[in-house]
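Only a single protein chain was left out; the remaining protein chains are all shown in position.
For chain A:
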């Protein structure tokens, strides 16, 4: 391996060096500073005679006397089942004082795209125990479903609740097959979050014993920003290995994707690229897709990779490029709503703009319950109606509204108070969630339930509730 002391330019996170051999695009580089510190980087552009290198740890300490070594390979993640229970830094090196990791394989972190022909469509219901999700925006195995939040909101609590409670209700018949091979694992990738936030997760993992079946990657707020572009790739390479080679059902939590995107922007700016919207690189869609698309199921493999990326929307604005591009790639999104949070709802999920695109195939008879789809459609419609009326009622007062409109208002209130606000420690199974849903829609007269099949109304509608309501609102 050749060493060069040929650095010609240092600019932000980038270093340019002259070379006299062919260097491959994306190749890994080690830079040794005059102080003897070793920094790692990656080839961003390779031309005859000169390469541009992006340095993960930042370029401070590098001068023209630093020596540059090209490792002749692209970045790899050493993978093994023994990673479970370990805590690593953002570049995959252990920081928990545990034993050295003996890899079974070393895998390229820029994962190749899954052939769409080889995918299996995800349709296996994951019960998170959270009604706002299970009932209204169901998560399935192999889905990528981000949490859209903003600073200061309890998105971590929600993510932890999901990680703690997530399970797949057993089906009779095929449980043997599932029990043996497939275990559940959590991979947690922190990118630029604070020590405090990280501690919350770690404590929760330790308290619940989840750490044993977890791999934690930590790039904290004071760790190098450029490293953040590598962390999620390390995480996902590990996830794919555990899922598709070791049959685990892997839940990946990535937080905070906003910090990841900021790092992308920083590199783009240093390279003097033509910026896209709000200064983010024009290729950010493609870059994010290369992460998010690494969720899924593969035909003939037992395991699955389910992703819950968390992002904080700058200015709580979902048209900002980070949530916008994410929403265009992921299979739905869960909104954490500051207003609901200040009203004390736990979790403060606003179901209306939230969406799970894989829900339709993941629910229904044999999966959740036959009435699920109709019931959630009705709840969406009724809650939206109630929400609309709230504005109006502020102007004209309740008396000016019809009986039915008043029922919609009551529905919206109870929907938030009972259905959504379940607490971060309550675990509701799908039956409970759906039954509660029926209790709420039964506040409305039967013929207002135009989204629900008459058969289900027959079976589940609470007759007396609605009578009672009528009596109540009459006096």
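In this section, contacts are C-beta pairs under 8 Å (C-beta built on N, C-alpha and C of every residue); 3 or more make two chains touch, one makes a residue touch a chain; residues count from 1.
Here is the rule we use: contacts and distances are computed from a predicted model.
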Legend entry - Per UniProt, the name of the complex member that is left out, chosen from "Polysulfide reductase NrfD", "Succinate dehydrogenase subunit C", "4Fe-4S ferredoxin" or "A-type ATP synthase subunit A": "A-type ATP synthase subunit A"
Inset, instruction - Have a look at A:30, A:45 or A:183 and name the one touching the chain we're not showing. - result: A:45
Inset, instruction - Consider the whole complex, including the chain that is not shown, and state which of A:380, A:424 or A:461 touches that chain. - result: A:380
Legend entry - Contact set of chain A toward the excluded chain (per top definition): 22-27, 44-48, 73-74, 108, 110-122, 142, 244, 273-277, 282-283, 285-286, 289-290, 293-294, 296, 298-301, 319-321, 324-325, 327-329, 331-333, 352-353, 355, 357-358, 360-361, 373, 377, 380-381, 384-385, 391-392, 395-396, 400-402, 405, 447, 450, 453-454
